[in-house]
Every structure is written in C-alpha cells, then in structure tokens.
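Certain chains of the assembly are absent from this excerpt, and the rest are unmoved.
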C-alpha cells in the first residue's frame, strides 16, 4: 500500500505502478536520500518537533537501512514506487510508530529536490576532478612533445606549422573554462530546498537553515514554490556536461584523424585499440570514436530535460520525475568520457618526426613571406597578393617555396632578398612567432609553466 | 581474448573493454542475432561454402544457446564485448572447429545492421498493434460520449461547442497517420544488409537474397557500403516515435486539464491516479503527466542519433554502436506510453453534464449569429462586426447571448428576428453544423462508422 494511500478505494493498478515506479533511477540516490533524512530529523529534534530520543532511533535505523541497501540485502523493489517510500516503509517496519514521524514537515517534492542537489554537488566535484585529471594528461603530453612540429589546420587544410604542445594546450584552456562553468553551477546547486514542503512551507516550527548547515550546504532556496518547482540548475549542469562532451568530441575527431594511415601521426597502444571480426589487419581508434558517439547521449539528455520543463506550470508536476534519467545519463557519460579520453591520450604515442621535414619550404609557410614583406613596409594586403603569385608559381611548377630561385622571387617583388630563405623552414616559422599565446617555443614554455603551476 | 585479436600484442585494457562493451544493450537483440546467424548458415550450406552437416550442427547449437540465454543460464558477461562475440565464442566451446565457420563471409558490421533491422521489423509491428489498440479505446469512448457536449477550445479559450466524441476522433485521425508512417518505415526497414561483409562484399560465393528470403524480408540493401554505413531508417523510426509521443503529450495535457478542479470534466479511476506523501486530499493524474514527461526521452533519443550520424564518413564507425541505446529507449518508451495512455483513457469517466447547460447562450455561440446573418446575405466580415457589437453588450452587461432582448438585437442589426434564439443553445449549435468532418451528430456518426469499419 503506497504511503499516500489514505483515501483511495483501490490500489494503483499494477501496470500503472510499474510505469510510474522510479526506483530503478532514484534508487541510485539512496545515499543522498538518507543523508537528507538524517539532517531533517536532527533539525526536527533540535526544534522539539520530535524528541531527541526519537531522532536518535530514526537516525540509527536509517544508517542500518543504508548498509542493507549498499550490501544488496535490501532489494530496490519496483513495487515500492520510489526510494523515499521504500526507506520510510522499511523504517516503520523496523522501529514502528517512531518511524512514522520521519516525514513530518516535509513532502517528497522538497525531499527529492534535496536529493538531486546533494547528488549534483557530489558529481560536480567528481566532474571537476576528472577534468583536472585530463588537463594534467594533456600537460604531460605537451611537455613530452614540446619540440614536435605538426601542421596546424584550418578547414582541415594545412595552414601554418605548430608545436604539437601548443595544440594540446589549447585543449587545456578549453577544459579550464569547463571547470569554471562547473564551479559556477556549484554555487547555485549547493543550496537546500528542504522545508519547502509540498509547495507552501509548513505551519510547524522548522528551521530550514539548520538543515542546510547540517548538510554543509551554502544556504537555502528561499521561496518555497521555487524550491520545489525549479530545475534550471540541473539543466545548467547538463549543459556544462554537453560543452565538455563537445570539447572531447573535437579531440576525439583529431585522434581519429591522427591515427589514420593518411595522417600517420598517432599510434595508439594495443591496449586501447580494437580489431575487426573480419579484417585481421585492422587497428581501430574505438575509444575516440565511442567518446565522439556518446556526445549524442549527453546532447540528447539536455534536450530531454529542456523538453520536459517547457511550459510546465508551477509547482511540482510528475513529468519532473523524468529529470533524473537525463541527469544521470549526462553525468555518468561525461565522467566516463573524461576518464577514457585521458587514458587514451596517455596510451598514445605520437611520431615526433612525422611532419617537420615535410613542412620545410611547404606552402603553409606562405604567411612567413607576407610578414617578411610587411616588415619591409609593403602594405599587408599587397604583400598577401604578391605571395599569392608566388604560391601560384609553386602550384604550376609543383615546387616548394624554398625551391623557387631568388631571381624568380625578385621577378614578382623586388623586395625579396637572399635572407628570405631562412624563413622557409618549419622550425624558423614556429620560432619567429612573437605574439602572446602564439606557438613559439618561448610562448609555449610560458604556457606550460603557467599550467604546471595552476594544475597542481 | 577478443574474436578479432589475432595480431595485437596486448589485450584491451579492462577499463577500455568496460567502456566499449555493448552487451548490456545489444544483448537484448540476442534473438535477432541468432535468427540472422541461422539464416546465414543455411545459405552458406546451400551455396556449399560449408557442408550441410556443418550447418545443421551450428544451427542446433545456436538454438541451444538461445535457450540458455532466454532461461538466464548463459549470463551476458560484459567482458565478452558484444552479443555477437559471446555467441560465437560459446558456439566454438560447444562444437569446436565447426563453430569457427559461422562468421564466414560476414562481418559484425553487416551482422549488427541485420540484427537492428530484424529488431525494427518486430518493434514496428508492435508499435502498430499498440497504436491500433489505443485508437480503439478512443473509439469506444467516442461511442460512449457521442451525445456529450463540451466547449471546444482555441488558445485555451472557449471557442465553439463540440461533441466530445468529435475531439476523441481527432486523436484517432492523428494516430492513423502515425500508423501510416510506421508502415512506410517498414518498407525500408525490412531489407537485409547481410552479405555486405565489412563494407566491400565478399569473394565467396554467397547468395544474399537467399538470406533475405529465409528471414522473410522483402529484399536486400543492395550497395554494400550503404548496407553497413546507413542509419537513416533508424532515425526515421525514432522520428515516427517522436511524433506519436508528441500526439500523446497533447492528449496528456488535455487529460491533466480536464481532471483539474477548474475544468472538472474527467474523473480518473483510483486505480490510475496517485496521491501525495504529504497532502491527503490529492488525487493526481500522474500517468498523463509521466507520458507528457517521457516525450523528453524520445525527443532526446532522436537528437542523440542525429548527432551521432552528423558528418560521419563511410563506412562503419564505432560511434554507431551508440545507435541502439537511442533506438531501444525510443521504442520502449513509446510502446509503454501508448499502452498506458490507452489504459488511462479506459479508466477515466467523463462527466456528461458538466458543460452543456453552461454553454447554452454562451458567447462561444457567437459564430452562430454570424452564420445567421450570412444566411441573410450580410457579407461575412460585416456580420462578424455586428456580432462583435453584441458580444460587447454581453460583456458590458454581464449577460449571455440568449439574455439579450430581441429589441436590443435589432438595435444593432435589423436583420435579427425572433427565430434567432433557437440558434443559441449548445445543442442546436452542434446539430446545425453541415460541413464534412464537422462536429454535427450526423458527421460524428459517419466518422464513428468509418473508424469502426477500419479499425477491425
């Protein structure tokens, strides 16, 4: 018999109970539920709404139930509707009438909102830890490859040479904003809605701030309707996860490209690649592909929750039970992908000499010629056009930039002199960068230093 | 050791295996996988690629494995990577070398595409059956309430009186297009990709059409690259599910409205409503709310798969392993919601007399006056303006249309005569409709008749 069933003349039909039971999902929050209940009961005792000895009995029994659940002895039976009902029923079975006081001055509406916020608080911390961890992996790899030159791409066309470390640091920077977003979200998540009761507050003499204090939360969600009706912080968190996944999908795409035969740059360790059931030669970058594919789950969760919350009138509506499906899917997928992307990167070797020689004299050094002319006071746009003509010659004659004779350079612009050739190696190109945050060894070193200090 | 592991020097790291294992999802397709393998083996024997006795041994063993799985004796261990590997390994354990012939001339790429299509075929049939079933429930209710008058709404404002049956039939019509879409999708789903092998076809003398024939499918997906790379039909199916859910969410919204105290029209049976953990008087339309909330899952699945498939180069990429998560989520949720919405409707009584009296003379009969004037050859737009003035009088004097004296009507337009009052009852309003598909009893009866014949 459901805990709410005081006036109904029939029990809920089995088919309806099964459909509406949420224990397969909210059962995963049993720890948060028990933590919340314990804090609630301590407050009730402090406020003399129940006696101290009653509160102690309840708390002890709740701890026992927690152990039973964690050890698997207390099954999360779907017939119990939800984790809140299951725990309250079990409590009453164990300690009788005293257990019936647990739910005093609260409703499942504020209870579940609290559980979700405690869960979000825990998971935001985990997400930050895992993001910090993959940032460190990027940093280690950047250290390891700080002299390795690769082609930088725009439009997947070779644009300008880069230090590979520079590209890896770009991901550290992106992920750093992800950590900022998680921290910002935490400020809003770490507040207690408990005590809002169903929607209007209670006539009993509760102390909402005390519950928040017991739980180490940084305040309460003041307005009782807001406390039970809102899920914006949850959407914000799934959105932050979606952005993390977007970043990881970009890195995954690069890993897939780099490990192709054509790019031939990345060599994934056998322990992080798989083969084909049919083709014996295959070695596939599956982990990167799966991360890239799992972005679909997290985006889907975001849209799922946005859909649910669209146009819902206040206060709690049962649609909102579905929020946890999307939250857990998003959080768990993102955590897995952060961890696995980090491990994948750790288990990948990059071929240091793959590109540098190929890039010496390459057309992707053309901008060096432009800057050369600009330094000789040729207006930029004109310099661009001059170099365009040289590029056209290279194309027509199938030559590299450093294979064009000075005489031919001079035919196109008299500004060119012998010294121009020293700008036409990949390494000089990288080394000559001057601007802050550029790919020059000095700037890369500075960035590495910064992150080493800041990712402790 | 993975089935593909012939040249790798290390096994897949446990963390990577766990991340990439898909057996928790594709394990649900074990029946389809075994059906496909049996047909494949029969073809191999027919084509003399393996011997008849070999094929019989394999088939018998596959049937045995199926029983073991369905009875729960063969556990779907995630270490086995996927259902295909698990079954092949088990087969070799059981019958030795002969089992090693099962995978001849195919790849997991075409195998999984086949499993998915067999699954879609089965589930499309189920979805159609369930849609037909809820259509019949709407029809029964329409029969039951064919004389009940309700306000029809636009903008949630009372617009014109309707027979309640007419509104229920609107849902039958919408759902009928859903069935059409499912049938259209079936044409494309029910084709066999098997024999495409990894992506290029095979050098062995297979007969792809024979496999399709054994499986009762209506042809093959010809081009081998298309066969293993495409997931458009799956997106189409999830899209069809999304539209069904959109329709159900609209009906759910109406159920929620109708069962509010303000509308006071629907009375859900106790066995399909729930209460509150705090407020003893509550009786909530939870089933309708949950259906409305679950639309988020199906929309989310649609966007999930669309995201995955965006910009994937041919042919198979591991990202596509994630397709089944979204497919199963969408299909199962939609099936549940069709069933539960139907049951909810069956278990709801509507208060036949809730509205009719209230609508007699109501402003929502204003269009009757317009038509009255139009029949007297007043140009429509002018008639609309005249009646607007009458409505304004009603508002100012807080009167119903049938409480305005004829003299006052005449002040506004001399066209009004005594006969006008007979148009000002809710029932006459409904009965006077003439157009096809309108809410008149005659037209509603005709629609009921049509659906009774067509939903057998």
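Going by the order they are written in, the chains are A and B; count residues from 1 in each one.
Convention: a residue touches a chain if its C-beta (ideal position, glycine included) is under 8 Å from a C-beta of that chain, and two chains touch if they have at least 3 such contacts.
All of these numbers come straight from a predicted model, not from anything done at the bench.
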For a quick check: 2 copies are placed, so what copy number does the complete complex reach in this file? 4
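FYI, only the chains that are shown with their structure count from here on.
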Superposing the C-alpha atoms of subunit A on subunit B takes a rotation of how many degrees, nearest 5? 180
Interface with subunit B, subunit A side, in the complex: residues 2-13, 15-16, 19-20, 84-85, 103, 106-109, 197-198, 269-284, 286-287, 289-290, 292-297, 299-308, 317-322, 325-326, 336, 339-340, 343-344, 347
